[in-house]
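Read through the structure below, which is laid out as structure tokens, and then see the notes.
Missing here: one protein chain of the complex. Every other protein chain is in place.
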């Protein structure tokens, strides 16, 4: 069994892909808002910020390089050390047609894997996500085939970026082992269990322990709770020896019925939970060491 | 915690979809061979036989109604009580194109859900499978959206057939709960954990216990081990309070390096394992009661 | 799997048996101090207080009825509804002699079981503990044989007092099942896992889940963490569907290196943890209902 870690990394996922401006007025949308949210989260104790971008006009998810670059530049100008973790999730959705499910319907975003990591190759953040899931995700289907994941991992590795492996169910862990076995990934891996998506891992202490016991011994992991499981999962992840993540990507509530007014407020609460349970928050420098990143951000030198 | 059951149902999955004639010369292919395999399995102790059909010429998987009808008729002529469980799995594969993954490539079989259960509506077997998985399955993708599963379940319910819910990872169990909650399914459910497919549940005692603890209290379950996990899973399923399944669909080996010469031989071994561990094999009549089927086969009356 | 409860009972164990005045200057010792500690804990959110008494002169554990009566009276005078849970733990220690271990050495307190519950028969508190452990406890041995436990349970039942079953390792749960089976105990049981005593249950999320899954379905449970596990166990117990307990009996620290200044301070922290994780604290009235106690304290009517 693993004990809780002495130093716990808080990641803040400030805006994500699925949260909508209709759900909360506090969602950061413009590059400036997203950068400010990241910096506020860092001030509250986050050592890693996880970044998606949005169309400033519509608030809808975007994959535009310019937006990513804008966010990165704004953060780097004010906090050159903060660990930047940029998504590669968009571009994986497939919506089967009602009449003929093998034909993509409106809403499909599924694209060639190399397209999904173009911004990573250019921006070279410290970390980027790599989703291993093919699953039902609400009414849509997410498709990440082993072949396409390998193609994305190749680009990521060539960019010198550390992948954070996102695991949505137990089979994804089996794929991660295969990717380690054929050297697509280099250990020790940094990975996350996303818990609470319909239909993947469901949040419970049992799930965190079961999933953790499937990992390689040297893996660093974070259990992420979606929706109302956001803060229970902070405790579960910490108690099982993991790191923690919160943010408006994962949940819009700070507590039952009360919207979080900012990402920083969510980080503050996650920090209090960890500290109440005897943990200490990792500084950015400590987090870089835990994750195996260089002491300085590669991006900051750009 | 659950104790082992007093009476354990053996299901034999005699041919399946993925096993190839190249893997074993003992694979039943023609309707006559498939029916004989079922009857032999029943003689060895199987109370349920799980049926796919194949093209008699090529040995490749088929969905032809005539083949299903032929198999059913041959079995019913000689063993009118045996519980027949017919697959609805075929028709769910999607192969993303290399260049443009949202476009279906060769090998795709994904079809409208009603098509996949046409033979069920006609033949009305005791049981048919209902797969809840959307996942990577080898190099291919299997797509069973919640919406399409509901459409299949509707046809199955109208045909008066008991669905056996096939669960390939933990998220599928969450979907099953939602299908129970909206009355798409009626409990107590009969379900299976398919363990060992790349990339779903991986076989281990922990997996059986974890998955079982996610089920409704009144569910009947079977853990199925694919490949080399076939017989270890027999023991794990029994020890965790479940039923068991073996057959050439799941594995071609009887033991390391030794091909099973028949489905009956696999049933005989599964039975020995269960009996060595203190269990007793359910007769067909006992199995009908456990599963909640009428005492006589609906099909036999046809 | 069980979800966290909506309403969580906090028990405060204000002084106990093993904590010494040398460990902390904040330990309540006199009946007045113990009563004040209970009332302060109640004000902070505890619905149940767990009471031992001490010799006011020496601070050492006592079993004197007068001290118990004094504490009870002082609490009842100011808070007639608070749920009183009085220990029956003292009187169970056996210290084997070095030369001849079957002969009791100095430090042995083991006494006839009826003696250990005399104060319960007289004072009739709402709840009293009933320890099911025979174990190594530090250098001493605690002996609670099944026969003697039954004798204590008989007195407790005749006094109309609800026993709280203290479970120190998994075998104690098996004994509890036997006591339920022969009607020595009446369900639903109220029970606790004491985790962190050398040599019993060791604190970990796995332990709470394993032990909980051994309980009858309708049992109410609290996982109690001794020493540095005090507050991690609050979270684990809550997350696994249990209630929580803290107090100077279990730990003298509020956080690493910082002594708790009062029992109330510990309750306040436990409450914050539970509320941060989405729970709500049970009032005394709610706790009476959960535990199955009459609406009014039997003692208060005396």
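Just so it is clear, A, B and C label the chains in written order, and each chain counts residues from 1 on its own.
Assume contacts are C-beta pairs under 8 Å (C-beta built on N, C-alpha and C of every residue); 3 or more make two chains touch, one makes a residue touch a chain.
Quick caveat: nothing in here was measured; it's all calculated off a predicted structure.
Asker: Among the chains in view, which touch the chain not shown?
Answerer: A, B, C
Asker: Touch as defined at the start, partner being the missing chain; which of C:23, C:108, C:255 or C:283 qualifies?
Answerer: Residue touching the chain left out of view: C:108.
Asker: Just one of C:62, C:148 or C:236 touches the chain that is missing; which is it?
Answerer: Looking across C:62, C:148 or C:236, the contact with the absent chain belongs to C:148.
Asker: Out of B:19, B:62 or B:236, which residue would touch the omitted chain in the full complex?
Answerer: Going through B:19, B:62 or B:236 one by one, B:236 is the residue touching the chain not shown.
Asker: Since one chain isn't shown, list which residues of chain B touch it in the complete complex.
Answerer: With respect to the unshown chain, the touching residues of chain B are 1, 4, 204-206, 208-209, 228, 231-232, 235-236, 239-240, 255-256, 269, 272-273, 275-278.
Asker: Residues on chain A that touch the omitted chain in the whole complex?
Answerer: So the residues of chain A touching the missing chain come out as 1, 213-214.
Asker: State which residues belonging to chain C touch the missing partner chain.
Answerer: 94, 96, 99-104, 108, 110-113, 132, 134-136, 139, 141, 143-148, 168-175, 178, 197-202, 206-207, 210, 213-214
The working rule: only the chains that are shown with their structure count from here on.
Asker: Where chain A and chain B touch, do the two copies share over half of their residue numbers, giving same, or under half, giving different?
Answerer: Both copies touch with mostly the same residues.
Asker: How big is the gap, in whole Å, between where the Cα atoms of chain A centre and where those of chain C centre?
Answerer: Centre separation, chain A to chain C: 42 Å.
Asker: Nearest whole angstrom, what separates the Cα centre of chain B from the Cα centre of chain C?
Answerer: 50
Asker: Counting in whole Å, what is the centre-to-centre distance of chain A and chain B, each centre being its mean C-alpha position?
Answerer: 36
Asker: At least two partner chains per residue is the criterion; list those residues in chain B.
Answerer: Residues 213-214.
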